[in-house]
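With one protein chain held back, the other chains of the complex are shown just where they sit.
Note that the chains take the letters A, B and C in the order they are written out, and that residue 1 is the start of every chain.
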Amino acid sequence: MKSKLVSLKEAVRDVIKDGDRVVIGAGLEHAIPFAVTFELIRQGKRNLDLIAPISDASADMLIGAGCASSVTGAWVGNVSGGLGHNYRRAMEQSIPHPLKVNDFSNFSLAMALMAGAYGMPFVPVRSLLGSDITQSNPDHRLLQNPLSDESDPVVLVKPLLPDVAVFSVPRSDIFGNAHHWGSLGVTQEAGLAARKVILLADEIVDTSIISSDPNRVLFPGFKVVAVVHEPAGQYPSPLTGCWRRDNAFFNDYHQHSRQRDGYLSWLDEWVLSLPDHASLRAKLGGRLSDLRIKGQAFSAPANFASA
Amino acid sequence: MKSKLVSLKEAVRDVIKDGDRVVIGAGLEHAIPFAVTFELIRQGKRNLDLIAPISDASADMLIGAGCASSVTGAWVGNVSGGLGHNYRRAMEQSIPHPLKVNDFSNFSLAMALMAGAYGMPFVPVRSLLGSDITQSNPDHRLLQNPLSDESDPVVLVKPLLPDVAVFSVPRSDIFGNAHHWGSLGVTQEAGLAARKVILLADEIVDTSIISSDPNRVLFPGFKVVAVVHEPAGQYPSPLTGCWRRDNAFFNDYHQHSRQRDGYLSWLDEWVLSLPDHASLRAKLGGRLSDLRIKGQAFSAPANFASA
Amino acid sequence: MAAAFSTQELMIIASAREIQDGEVVFVGMRLPITAFGVARLTHAPNAVGLFECGILRNEPAKDMLYTMSDPPNQQDAAWCTGTAQVMGLLQGGQVDAGFIGGAEIDRFGNINTSYIGGHRQMKTKLPGSGGAADIAAMSKRLLAIMNHEPHRLVRRVGYVTSPGGLDGGTSRRKAGLAWGGTAAVITDRAILKPHGEEGELHLFSVHPGHTADEIKAHTGWELKDHPLLAPTPEPSALEMDALHAIDKDGFWRS
Partner (left out) sequence: MAAAFSTQELMIIASAREIQDGEVVFVGMRLPITAFGVARLTHAPNAVGLFECGILRNEPAKDMLYTMSDPPNQQDAAWCTGTAQVMGLLQGGQVDAGFIGGAEIDRFGNINTSYIGGHRQMKTKLPGSGGAADIAAMSKRLLAIMNHEPHRLVRRVGYVTSPGGLDGGTSRRKAGLAWGGTAAVITDRAILKPHGEEGELHLFSVHPGHTADEIKAHTGWELKDHPLLAPTPEPSALEMDALHAIDKDGFWRS
């Protein structure tokens, strides 16, 4: 098998195209591959459709930088600060340009990705009943349950089929076989539904490490087209077993992004003036190493021996 | 929290009622809780609906003993031998009494349990198109996709909501928090869809072992109403990390069950004459201990430390 | 002996009282997760908490959380899984109660966290539902936490992100929601609960230091008295001890 190891620059350049439907992290607030968010901004990608239930402040950053023409999600903001200022400016004032939002709830988005993952033509969701989400997103179709003789409304949600999904993982081999742990959000569904997957691996390990625990794999390695070895690629979000969250970074972003000018200077300092993620790590220095998880609370071993 | 630890006899007596819709194992050929199959026969439970994609020879044994009035599944037989002789006698000659079969395929059954697990009113399945399974099981409704303007048939499958699901697990605490590993079949869906879960645990461990690896848990402990400490409760099926399969036992069952008389004498020897599963373990003696997995191939540790 | 307490501490304790023993609760972040901890240490030792990122916890996390996905919420969790699994329990009717917040709530308990002014004539874009719509639709009881201002407690929200009683009466059931609805709205001034055939929110209890008149003046509809209207009971010493055992640094004190 051929190694899929490439640089962050190559992965973003070669795999993500303008206009793609992309999942940049599927863990809500966990394991969001911000290194790809930053690199998409540096490479000036355009007209992306950002698919994610939440992905913390990643969408807000991409919207402010003009990379996105639409958001397919349940929540866009900054978990630390609440509102997403760039999202508001785009929606309310078309700054830097107009944005379309395809409204979902967290569960309906999970089910839409599940429908994509498992080849379902649609998925019936009851948890959208009563919500105006079915009004603002006409893709969601409110219908009578065809199996019921009594009044029984259901919402049919269409499958989502991302072009590319990007995930931060604690460890992967060079072929895209990877381990995930902690809360998973919609990672499995997004990985199975996507045409192509990019992994940002905190650590590159031998295949034997991954195959020692095949239950910790969420989707097959053959879905993965690029593996990037990028420690703290999820910074400033947390990654179970590896990194804590940098709450101050999110607060700082929230304050600076309140005004367009402040956002642009934040962007210059933290993204555009840095050539790559290694430069961000270097700039952070001790602030980053303080976030490294140094304790050990290991999973009890599971035996897979066959005899 | 109160301990849920009970004997096999108590769990089967108190939790599984005549007429219940029961899942006796969801791993196809893996981790089938045969100790419960045998105890259901000993207690003379009646009119069960057996829900399972496959469950190896468990359904055939229960059918021959007169415990089941229907099977909701994809395949009934004996994986080693192919055909299930009791299943054939029940279907072809109503021996010991007539049996209803609700035809599924493996995937449609998985999706029906998923619909039960996630509160879906139905689930659309394409993989039943073209099959006469939609003819012999009129619960499966062939309809036009309501979201498509072109001809696009889909099959709507109803959710399955078992009364009780029983699983063999390598380890559980006394509250029903358990680890599963290896191939999972429809275990997660069945556990989430069932009203009540019984666990047969090969080993009882402290809660801290389970919470050291919350990703190896498939459904919440609050679904579990009874935990039975029963080593080799899945014998003669295999259990990853614990027990190999006793192929000879299945072959022997296949030969004996060819004729009704042979089945009845097999039943007497291996089930009715034994008061409990400990007696079966004692009867097997070295034959069982030979199947114990003694090698070690441990999963690489995953760190869950928070700092 | 009643200890001194802040408004937020009172809201936490009032929220804790809404959790019953053995219940499965979507607790979310901020006040509710602390309320869950207080409930477990007092009257509800067997309550369990769900988080939509895919976590079930029997006990609250041991360290400070900025988000529900932070490492302390992962360590020693009872279950780490996906959003579909935990929220599927919700849609399957297996979740007793859920807490959500909001920017606007109306007299039938509908909550808007999406578009102030409605999606066609939006004045302000809010972040959106997250899991709130699902939790509002599918919990057996919905518990809302709000700041009590007239522009937040409005006669009718411009957009229903998370359904309460919709247009009141049977309209929630007619929309296909077989169970659930607003059980209580806990504000910084009062607790409101639905009452009457229409299920309109009524003033159920008045927090210490506030008056019914002041509360009504801060409510965007003509708020009526619940027949059981009473002062909100002050936190007991037991409740305050439990809260202090969790909030060691006094985050909710000020």
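One rule holds in what follows: a residue touches a chain if its C-beta (ideal position, glycine included) is under 8 Å from a C-beta of that chain, and two chains touch if they have at least 3 such contacts.
Not measured: the values here are computed from a predicted model.
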Contacts of the hidden chain among displayed chains: A, B
Touching residue (missing chain; options A:Phe34, A:Tyr87 or A:Tyr118): A:Tyr118
Omitted-chain contact residue, chosen from A:Val217, A:Leu264 or A:Ala278: A:Val217
Hidden partner chain, touching residue among B:Met61, B:Met111 or B:Leu156: B:Met111
Contacting the left-out chain in the complete assembly, out of B:Leu5, B:Val154 or B:Ile210: B:Val154
Contact set of chain A toward the excluded chain (per top definition): 1, 116-120, 177, 188, 192-193, 208, 210-212, 214-215, 217, 219-222, 304-307
Missing-chain contacts mapped onto chain B: 27-31, 53-54, 56, 73-77, 79-80, 82-84, 87-88, 91-92, 101, 103-108, 110-111, 114, 125-133, 135-136, 151-154, 181-189, 237-238, 240-241, 244-245, 247, 250, 293, 297
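Here is the rule we go by: only the chains that are shown with their structure count from here on.
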Labels of chains that are neighbours to chain B and to chain C: A
Distance between the centres, which are taken as Cα means, of chain C and chain A, whole angstrom: 28
CA centroid of chain A to CA centroid of chain B, Å: 36
Residue numbers of chain A (touch at least two other chains): 111, 125-126, 152, 154, 181-182, 184, 240-241, 244, 293, 297
Junction residues of chain C, two or more chains touched: 55, 70-71, 74-77, 80-81, 84, 88, 90-91, 138
